[in-house]
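Have a look at the structure below, then the notes.
A single protein chain has been omitted from the complex, and every remaining protein chain is retained in its original position.
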Amino acid sequence: MTSSPLPESGAPLAHFVSTAPFDPYALKEMTPAQIRVNSASQLRLMWWKFKRHKLALASGIFLAVLYLMILVSEFLAPYNLHSRNVDFIHAPPQGIHLFHDGTFVGPFVYGREMTLDMDTLRRVYTEKPDDIEPLRFFCSGDPYRFWGLFDASTHFVCPAKDGQFFLLGTDRLGRDVLSRIIYGARISLTIGLLGITVSFILGIVIGGLAGYHGGIFDLVAQRIIEVLQSIPSIPLWMALAAIMPVTWSPILIYLGITLILGLLDWTGLARAVRSKLLSLREEDYVLAAQLMGAKSSRIIGRHLVPGFMSHLIATATISIPGMILGETALSFLGLGLRPPITSWGILLTEARSVSVIAFYPWLLFPTIPVILVILAFNFLGDGLRDAADPYK
Amino acid sequence: AARRLEPDFLVPLMNAGKLPTAAGRLPKNPRVVDLAAMGRDVGKYGGTARMLIGSAKDIRLMTICGYARLVGYDDKLDLSADILESYEHVDEKVFTFKIRAGHRWSDGRLFTAEDFRYCWEDVILDENLRKGGLPTDLLVDGKPPRFEVIDELTVRYSWDGPNPDFLPRLAAPQPLTIVMPAHYMQQFHQKYQNANRLAGLMKEQRTKSWVDLHIKMSRSYRPENPELPTLDPWRNTTKPPAEQFVFERNPYFHRVDQNGTQLPYIDRFLLNVSSSSIITAKACTGESDLQATGIDFADYAFLKDAEKRYPVKVGLWKATRGSKIALLPNLNYGDETWRGLLQDARFRRALSLAIDREEINKVVFYGLARPSSDTILPDSPLYKPEYAAAWSSHDPDAANRLLDELGLQNRDSDGIRLLPDGREAQIVVETAGESTLDTDVLELITDHWRKIGISLFIRTSQRDVFRSRTMGGQIMMTMWPGLENGVPTRDMNPSQLAPTTDDQLQWPVWGMHYLSNGQKGHAPEVAEAARLVELLKSWYHARTPEERTDIWGEMLAIYTDQVFSIGIVNQTLQPILRSAHMRNVPERGLYGFDPTCYLGVYMPDTFWYGEDIA
Amino acid sequence: MMRYILWRIAAMIPTLLIISALIFTIIELPPGDYFESYISELQAQGEGVDMQEIEELRAQYGFDKPPILRYFHWVGGMLTGDFGYSFEYQLPVNEVVGDRLWLTILVSFCTILVTWLVAFPIGIYSATHQYSWGDYGLTFLGLLGIAIPNFTLALILMYFANIWFGISIGHLMDQKFLGEPMSWEKAKSILEHLWIPVIIVGTAGTAGMIRRLRANLLDELQKQYVVTARAKGLHPFRALIKYPLRMSLNFFVADIGSILPQIISGAEITAIVLSLETTGPMLIKALQSQDMYLAGSFLMFLAFLTVIGMLISDIALAFLDPRIRLQGGSAK
């Protein structure tokens, strides 16, 4: 009996017996952290895992803030959605300054003057170096009707009295781009998600049933998918836009059409779900669940779809831009949202000529929130994916 | 100086003996264009002009801008003979046309009275070809003219009553067709072609009947048939469908400059089909040598900027429309209450007064247009300032008063007026929404009208359904360009001011009534509109110029005072882009379809390339 | 399997019939017809129309008859290879499409190719280098592509390509080559212009593909059989290509049926903005002007592609994953 089980290389093995105390009933004692983990629910575990993904967490918080912001757009926007300033048409963005001539003044902008160059017919804005227009905060500005409920006029930030403050410039009617972006968030961040939800529910349910049951169910579902996929959205929009009643408000029409698009958009997902399930359903754990007497809905929902979660999350996050910008293509053809409603997509369609890119590039600012939101959703999706990943 | 009288372009053909020299190609008595008198320079031959068009159908621009007509307007809008050597008429009843001797079609065949005869007897009077009967323009009191061939080069049309419209119709952008290349067209005519050959041709052209074949092969307005002989300065050589249409000079064109050089100067026009959205961008990168369509005033700054980088020049012409855009209240609207209001002049006047035209002008037109009602421009000899001023000032108070007077004094909590039956006063304006201009202006008007308690909703739809829906009373108001011809002379037909056709969106049903001779639609129930119809009828019979002037005046007064259409601004500017090397393109001009035919009356055949030819 | 394929091909007939009826309805749905829009277009320019002639045309093309008759006429025509008549071009539909079809195929083919060439390596890279700078950077680029609407991207690219490289605005070739026969110069010009639409149309699909591939790969990378492959000494990259990638192809294969139609219709707006000589703008225009036979036959063509694509996709799926039983129910 030796103290190490390992002899010299090549030497014959001696009999080694561990001398450590041995108690077959001994249990490893657990740290409090382990106990906490052991008694947590699966959701809680996921949340903990999610939290470890800093970027996802940040994205989540960013989106949460954004969604909170759309509740108070009226307050946050320095101007109203339709406030026009005919003296500041196509005004470029304005910088915020803190110091004037080396002295601290607080946030302010320099006043500007517009002259029309009659030769080229361009509006030229010159800063007046001694016209200091300090910004006001929690101030009274354009009156608005908060969510259409009560009148108010308090804004987070407003220009100086009789001054102007166009952080992101103005458009061709002299409307503040920043304010329009803030208002546009309302539509862009909400309605499209509705469409995604509808199409996801349909896609997963129909694709799931077709893939799981196969046979005649699959056959019918596939034919429906074929038919729907064969009808491009643009002619459909054209037809729908033509027959929608005039008296409906634009938002209602848009909502309706988004829903209809959602109702038509599920096919791609359904096919992906179906084909994945066609192979997943052959797995033993599905059989195990069947033998336990689980219903199809449970098998699809608890066993199959989770195995497919990463794909679903990726697809969902990737469809978000489509939904946010969904109306741009339509607006481009003159079928989309109409004033007085606006969205980021609409704002972008307003910048639809090369001259905008050459002369008024700030009209492309709405792409920035779009990019941010899309990135945030994607990173959030990454975090969710990882949280649901058992191997992590 | 020894001027070259033959374009290089034609020399190879002449050398090959396929083409005679200039003397052999020109009529004995060509039309001499006195460039000096027009303040232009004599040019030289050569060059290709590129032009961008939004769709293949736009090749008709060449017919419009080429502007070779039997009789045509000059840039002062005076009528004179163009293709014809001369014309004369007796009391506008008997018209005698004299053809230029030796004038040839573009294929070299002589242009004679036979071509008129063929068109009259074998086409217009042919029952198969003209199932619907004669074109209304050729009827006076429902009766066609008598047509006579006086000699080889002289023809005559005579009516019992006066037809003051006849010559203007021949000079119109889309002219009345009374002449066709008989030698060419006969091969497609049942009467002249044996059935076998005809069937073969039909098969070749994939038409179902010889009538279709004849119609297809004879289209001259949209010159899709490269074979069709023409009298225009350039003839199409490309068969559609195509992305690029090549127009080449017509070697037999009948105009010469004062030195006797045959026009046109420019050899070829290349028409490239582009989507309308990038025409501006392309024009700005020097890809067009002459561009007026597809570019808009809003792009002026961008176009102007291109001057720095590319050899192009941009000029601004004055648009001839009565109003750049106007609101047309549908007096035949289906809803009883609304119709009542819309037919009430006070209501229309209130709407008009409420609009702040200065603001619109400033925002959209850099203040360069002129606020005005929908009426004629000062460039017209018939113009009076009061027409433009009628109800076009910004006076919301007066507007409010008018509306109160009308019994719309009740308002809801949002300050929107209530109709007598309790509904909100919401006006839905339909627009084709093709440019942001319409929607921008409407957005501004929405605000203006809110101040008088009227709410405005914008609905964009395809413009092709406007006509039938307006007819059906489903559209309340449309946004549409104002009066077509803003620079009329007393000799031009004032029908645009009266309900005369079904495509006038303010009164299509009444227009239909007139158009169908009372068969369809119904007569105007508004007295002033009915009066306009009467005045129009009396214009036809007016004998003296003064009489016509008076009629025009009264019609214009009624039209503007009644605010049958709500004009916004007119005299807007149209950018005209041209290659910097191109000469003789006027700096200023009137731009419009009718009557100036876009560039037509300014004679693009006299444009030429200076310096090194591109 | 053979049986299944035959059965599927048979099932295509009723499917296509249903689709044709739907397409016909959609095209008929907007009020008015081609002639209405023709008239109003002329009027918008201030031109007059000869209503008489229009009425004649209407009668000639059966627009005075009930739609159902026209439908049967159309479907019957298509079966005999007659796709109807384009009013707009005043030519039979087959002749109108002409060159555009080839250019469309060229653009679509390049787009698909580029999408795959870009998406696969990047997707694989992102999955194997999860949360590396490369992963973040490429993800960002990809997402940028879909975050910017196609037409904006088109305008931007077109503008800068002109400013920087002097490439003429829009179109698939320089103006001077329009209508010319094919030549070396023309081909070069086409290539010069091609990358812009390819990038624009490709970006959206690329990003989606990258993200989904990445997600699927991440799932598969952990599977035991990948470990087995590694234990055999297979290079991790080759192992990835052979095992997880093939597994992840499932979603991709499921989608191939709709790739072509999607790209063709996704390119419509881009093609309009760039004024490409492809079928997209023609289709949109035909729809807008209600040039119904042109639009209808075109949509049917897309539908046909879709249906065929679905069949191919199903067969490919069965090849890809031997466990998949297309025929049967859930019992083995």
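All chains are identified by letter, namely A, B and C, in their written order; residue positions are counted from 1 within each chain.
Rule of thumb we're sticking to: a residue touches a chain if its C-beta (ideal position, glycine included) is under 8 Å from a C-beta of that chain, and two chains touch if they have at least 3 such contacts.
In this section, contacts and distances are computed from a predicted model.
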item	value
Protein name as given in UniProt for the chain not displayed, "NADH-quinone oxidoreductase subunit K", "ABC transporter ATP-binding protein", "Cytochrome c oxidase subunit 3 family protein" or "K+/H+ antiporter subunit F"	"ABC transporter ATP-binding protein"
Chains in view that touch the one left out, judged over the entire complex	A, C
Touching residue (missing chain; options C:A59, C:I163 or C:V227)	C:V227
Residues of chain A (touch criterion as defined above) contacting the omitted chain	1, 4-7, 9-10, 12-18, 20, 22, 24-25, 27-28, 30-31, 33-40, 42, 45, 48-49, 279, 282-285, 287-295, 298, 302-303, 306-307, 309, 388, 390-392
Those residues of chain C which, in the complete complex, touch the missing chain	1-3, 222-225, 227-236, 242-243, 246-247, 320-323, 331-332
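Here is the rule we use: only the chains that are shown with their structure count from here on.
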item	value
Chain contact topology (line, ring, star, complete or other)	complete
Chain pair with the higher count of C-beta pairs in contact (A-B, B-C)	B-C
Centre distance in Å when chain A and chain C are each reduced to the mean of their C-alpha atoms	26
Distance from chain C to chain B - Cα centre to Cα centre, in angstrom	40
Chain A and chain B, separation of their C-alpha mean positions in angstrom	50
Chain B residues counted as touching two or more neighbouring chains	277-278, 281, 432, 462, 465
In chain C, residues with contacts to at least two other chains	30-31, 158-159, 169, 272, 288
Partner chain C, residues of chain B touching it in the complex	50, 55-57, 131-133, 135, 173-174, 206, 208, 212, 216, 224, 238, 240-244, 246, 270, 272, 274-275, 277-278, 281-282, 285, 287, 432, 462-469, 481, 484, 501, 503, 592-594
Contacting residues of chain B [partner chain A, same complex]	277-278, 280-281, 284, 299-302, 304-305, 359, 362-363, 366-368, 428, 432-434, 436, 439-440, 443-444, 446-447, 457-462, 465
Residues of chain C that touch chain A when the two form their complex	11, 14-15, 18-19, 22-23, 25-27, 29-31, 139-140, 143-144, 146-152, 155-156, 158-159, 169, 207-208, 211-212, 214-216, 218-219, 222, 250-251, 253-255, 257-258, 261, 265, 268-269, 272, 284, 287-288, 295, 299, 302-303, 306-307, 310, 313-314, 317, 321, 323-330
